[in-house]
Every structure is written in structure tokens, then in C-alpha cells.
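Only one protein chain is missing; all other protein chains are in place.
Right, subunit A next:
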Amino acid sequence: MKKEKLVVIGNGMAGARLVEELLARGGAAHFDIVMFGDEPYGNYNRILLSGVLAGTHDPRDIFINPLSWYQEKGVTLHAGVRVERIDGRQKLVHGAGGITEHYDKLVIATGSSAFVPPLVGLKNESGQYKEGVFVFRTLDDCTAITQHAAKAKKAVVIGGGLLGLEAARGLLELGLEVHVVHLKGHLMELQLDAKGGAILQRTLEGMGLHVHLKKNSRELLGHERVNGLLFDDGSSLACDLVVISAGIRPNVELAREAGIHVERGIVVGDDLRAPNEQDIYALGECAQHRGRVYGLVAPLWEQAQVLAERLSGRNPQALYTGSQVSTKLKVMGIELAVMGAQEVTGEQDEEVTYMDATQGIYKKLIIRDQRLVGAILLGDTSSAPNLLSAFGRGTQVPESRSELLFPSMGEASTPSVLQLPDTAQVCNCNGVSKQNILEAVSKGHRTLKKLCDATRAGTGCGSCKKDVQALLENAVGDNSVEDPSAHYYVPGVPLAKAELVAEIKARGLRSVSAVFEALADGREDVASKTGLASLLKTLWGKDYEDERDARFINDRVHANIQRDATFSVIPRIFGGVTSPAQLRQIADVAERHNVKMVKITGGQRIDLLGIPKEKLPEVWRELGMPSGHGYAKSFRTCKTCVGSEFCRYGLGDSTALGIAIEKRFQGLESPHKMKLATAGCPRNCSEATTKDVGAVAIGGDRWEIYVGGAAGSRVRKGDILCVVDSHEDVLKLMGRFMQYYREHGKYLERTHDFVERVGIDKLRRLLVEDEEKLAARLDADIQAAVDAFVDPWEEAMRPHHPSQFTHTLPMESEASGSVARPVTAEA
């Protein structure tokens, strides 16, 4: 297939990021890529320009991709070549110096430039800016300001927004007297409310900055070189350096002249395409999407990902639906994190604020329907990771608002990973230190997945992943690259769960190898096998083509491997209720096999530990009990309390209910294990409120059903899904929830993460109120899964393979007649 030519106008953060994302998705196979860059450099991180001005960053440090990168990647870059015209009819881009490129697809990423208000006396007689007058936008601007600052004493920055204050910081560092003049009533009005702006101003003034609010600049004084600034109110300010930082304007002239629809920015749809142009796309600060032009980096990253998904053909239907704006930044060294709404919008909104002006700390949260819709954190952003996560995922916030404002007051009383010393161990499963992780980041592992793969952090129980993420974000800021595979159900098949399920059903793929063949170019991926096996079993039930090599060892031999390569055997004891005869049977087997340890488990069962693999079938046969599934990603057990039959407090028959639950759902496959419990009264002796699914009797035959509880590496009280009034309804609603989780949970996503991700309100609407009429279908599907259950321990009688339970195949095996013997011996 002949490759198409993709031309990208703009080599800034948007254009270059798009190309990076495209290459990461194999885009080089589809396109010859040509880029035009106005500046004669590779691609640099514009956000760090203030650091260059302040002298804290060397210009070399802020390059993301040097010129050699383009060469290595086979990308043609016309560096320092300004594009003069787009010819949409002939599909040509004309650059300065007669450089013309034909395109099949065109991406406009021209970004924005500094807005310069119409000031009197801005330019000298030859039409140049007066000496000492600058804008602050490019590396060249930065160099020019630094050079001039060496001979200047008093600087004025016009504009008290983020960029203006950053410029002011740089100038202060250079030893100048610095004044900021701002048109509005408080600093950084785009990010901060009036109170926040006032606190920021106080802190900045403490650092030696002079701030002048509500000042409209009218005229730059001086002949050839600037010597002062005159305001509308008649006052003036002497100075010998002026930096104009009054906002940015999208660069849309090229597009407008080419007849592309332009409003404030180049108008694009959710496909990031200009609506009337077949092959022209725009992204970044020059693009206007759903009426918004974004000036922050995170939305731009998201746009680059969506466009790369479309252009690479990886997901031609990918859509960009807008960004929730959140950002973490430093203003003159002061931490600031802002997200979402700045002010309450109605009576339903709740505002929570904390202010400590002497410390320069201001925190404000806006909460709507128990969800965080906006926040400002100034001077102390220690709670930003939690808040960003709550904001981004739309999860419910804790009742105690102070936990949100002060992370150390809540569940996470341990210090933030960012505050730990470098030697601190972050991943306790694999012994990975903070230092190991930071070193891996500096070696270029800039996605969570790559970082985890490189260090092994987060690859054990996974509970430290959010810490690893926090370290990554802190180390690289918004420069972390999201790995496209983060959304895949399994890493080796480039599809999210819903899409994968659709493909599997449409193509009738019933085995793991068939999925690799059809959906992964035949590439078998070891990390994807167990996840696919679990999904296929859930989808096809008894029609699933079982390939045992896709199972983890535990699921091949139906027992849990131990550190010495022996196994644990846990027979099922329904609801934890046993009998003397059963106990005697277990005791006999344990004695006969010299079981190393007999252990009562947390799930009210009896564990026989240290059984060699080849003894498993014999032990199962002698026990004569079904598998307790102490090994599988499936329904595990239902813990019970004594309940109403004996307990003097019991309100409901929790033992009978627990036995019924366990009989019904035993062995049911799911994205991760499910541990259940029933409690006969709210005293909760069986800990039902911290189980994946739990039922608590509240009297009058009524039961509360809890979902998403956890008491493992994370502790979370479950959410009440509903209250029902019979055992039958408990079974029905639990089954409905489990089936929905089976269908929509990510592989290895426990219910506590799943419930938070989906939201308990939505689950109630879907599963209890049946808003989308799913319930009958879910009920039928869980019934089919229940009916398809076969006790895996029946393989004690009918092994799947003659060597299924062999630990070591002998050199001589009389049974098979094959003898291991030297065939040849050669020198």
C-alpha cells in the first residue's frame, strides 16, 4: 500500500506531540510525515521558558525532541520555515523560500502568539518595537529579554496572568526591580477567584514584586528606547524594560486565508477535522472545539491522542469531546492547582474554603451532588493528587470535607509519596524504592505502564500504582505520555473492553489463540492470555474453547501455588457451616497425607497446605468435597455470622442466606476475585460491609445489599445498592450486580474500584430502577453462567491431560514407555 503524506504545520507542543503519539501507534507505516516549524529548532517545552528566563533552566534542558529526533524517526522537518499559504484545492502547502509540499492529510497546529494591545508609542520610527520592549513567547524572546535585562534596572510586566507573573519571576531572579500592571481587579483571574488573587498578591509582594491593579496602559514613553509607561488614569511609571504579556491569540490567519472556517480559533468537530474540509485537521491553541479554545497543555495532549488514534487507523472512530480543565503549576515558585469551576453557580453547589493569609494558603472546593466540580489550591497542593483524581473520575467525595482539604486527616494518614525520602520503599511487593522509580523516569520511561515494567513497581498487588503515578506526574509534569494501551482490556490487543467484546462476538472468536490471530496480527502476548481466557469464558460459557496454556497455573490445577511450589487445597464449606462428619473426613485426609499445615482461613474454611502437585487429585477424591475456589479470579466464598437461628441479636437468617448464595454462585468467573458475606444484624460480625458484595439484615426480613467494599490493601466501606425484603431478592440483585461487573469490569479490577469508576448512583439506576431495561437480560445471563458451572475438582477423575498434575516428568516412565536416554555423545 502506498503511504499517504501527512503535513503538520507547527512544531510546537501540539504538532510535535501529535507526531509522537502517531508514531507510538505505528503511524509511520501509513504516512510519510512532513512538519513545518516556524522556529529554527526542534520541539521545546514552552512551559519552561520562564525557567530559562529566570536562569534555573538551561535552554538545552527544555528541548523535548532535538533535531536529530526527527531524523531518527524519519520525519521531515522544515525548521525555521514559515508557511505562507495553504492551497486546499491542490492540496499544497507553500512555505517560505519556495518550499512546497503536497499533502494527503493536513494538520494545522500553529498555536498562538502574544496578544499586543494597541499601545501608543509601541514602535519606533522604523516600525520596530522600541528598544526595551518585548513580548514573551518564544525561546528567542527569552534570549532577547535576558540580554536587555543585563543593562536594565526597572522592569514593568503588562499583564498579571500566569505568563506575566512567570516573566516577572524571571526578571526578579535577574535582579531587577519588577512591577506588574494588570487591567483586572485581581491577579490571575482566569485561574483564581478574588480571594485567591488577593492572597497570591500578598505573597508575591512579600517576595519583592510591585503589583498595580486596575491599570490600563495607554502609552509607552521614550523615543528610540522605552523609559516609562503612561496609564489611562494619567499616572505613569518609569522603567527601562517592558514585557507585554497581555494574553494570547490563536494563530488562525493561514487557515482564514485558505477559506477554512475560523471564529476565535479554527473551528473543529469532535473528529478534530475542519467541518467543511475532508482532509484538514487542527489541534492545540489554534483550534476551537465546541466553542472553547484551550490555552493549557493537558487538553492539547488529549487532542493529540484522539487525532493520532484516528489517523493511525487504530481507532478511526475516536472522538474528542472536550477536556475537563485542571492544571498544577508554580507561580513564582508558589504551588497552585486549579480544576473545573471557579465559583458556585447555584444553590445546589456547596463551597468549602480554607484561608491562611499569613502562610499564603488558600483552598476552595466546589461540590455538586457529592462530586467535586471545581477546586483552587494555592500555596499548599498536597491534596491535589486526591482532588484531581476525584475531579477527573467524578467519584463521590467523603462526607468529611476536611479530608479533602487536608489529606493527612483522612484515610491516607501516611505522608504523600512526594514527601518521602528518596530511599523510601514505594512498592513493598517488589522492594522498589522511590529512587529506583525516579531514575527510571529520567531514563525516559514516561508512561505508567513503561515505568512499572521497567521497575516492577506496581506489578505485585498493585496498590502502589497511584504512588508511582504521582511520582511520574511530579517528575515530568504534563510531559507524561499516556500509553494508548492504558485503556485496553489486555495490553496485547489494542481494544478497550466494549470494543473487544463486540469484535469477539461479531467474529465468533472462542479461544485465546483465535483472538490473537484475528485481533493482534497473530502476536501472542503473555500478559494478555489470562485476561482473555477470563473474558472468553464469561462471554461464551460452555461454548468457550478452553486452551489450558492461557490459564495461570492455579487455574490449570485448581489449587493455589505456594512459595515452595506445593499447593494449598481448600474444599468448599458452604457458608462456613460444617459438620462433625465433614471435619472428621478432612482430619483423616490431612493426617494420611502428612499435611504440613491445617489452617482456618479468613473466609471460614479449612486450608490444607503443602500438597505436592501430583497428590492433588488423590486429596480431592479422598475429601469428597467440591472445590472452594481459593485460587481463582471468581466468586470465592460467602462468610456468614450465626444469624437469627442462634444469635440472640440476629434479625435475619444469615447462615441460610449465605449457604444459598455460595451454592448459587460458586466458581463464577469474574474480572477479579469476589469475596462475599452475610450479616444477621448491623453489628456486622461477618464484616459484610467491607466485602465485594454483602448483605446485612436490618429486621422485618429486610436486607441491605452492599457492593464495592474492601478490606485488603485498601479499606473501603461498600455502598448500599438497595434494600430488599427476601432471600430471593438478595440472590437476584447480587447476581445482577455480579453479571454487570463481569461484563463491564476491567480485568483485575476489584469491585471497589469498579463501583467507584461507574458510580453507585448509576449502578442503582441500571440495576435497581432498571432505567435501561437491562435487568431481565442480566438475570438471564447470570442464570446461564450458574447453570454452566462444573466443579473443576472432577478433573481428579478425568484429567484434562495425562501430565496435568505431574510435577516432574521422570527420565524413565513406564506408563508412556518413553525412556530418557542418551542418544549420542560427541566430543
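Note that in this section a contact is a pair of C-beta atoms (placed from the backbone, for glycine too) under 8 Å apart; a residue touches a chain by one contact, two chains touch by 3 or more; residues count from 1.
We take it that contacts and distances are computed from a predicted model.
> The hidden chain: which UniProt name fits, "Cell division protein FtsQ", "Alpha-ketoacid dehydrogenase subunit beta", "Maltose/maltodextrin transport system permease protein" or "Rieske domain-containing protein"?
When "Cell division protein FtsQ", "Alpha-ketoacid dehydrogenase subunit beta", "Maltose/maltodextrin transport system permease protein" or "Rieske domain-containing protein" are compared with UniProt, the left-out chain turns out to be "Rieske domain-containing protein".
> Can you work out which residue in A:Asn251, A:Ser528, A:Ser627 or A:Thr751 touches the chain that's missing from view?
A:Ser528
> Which of these, A:Arg290, A:Arg548 or A:Arg584, touches the one chain of the complex that we don't see?
Going through A:Arg290, A:Arg548 or A:Arg584 one by one, A:Arg548 is the residue touching the chain not shown.
> One chain isn't shown here. Among A:Gln278, A:Gln317, A:Ser579 or A:Thr808, which residue touches it?
A:Thr808
> So which bits of subunit A touch the chain we can't see?
Its contact residues with the unshown chain are 430, 453-454, 456, 459-460, 492, 513, 523-530, 547-550, 552-553, 556, 561, 563, 565, 801-804, 806-811, 813, 816-827.
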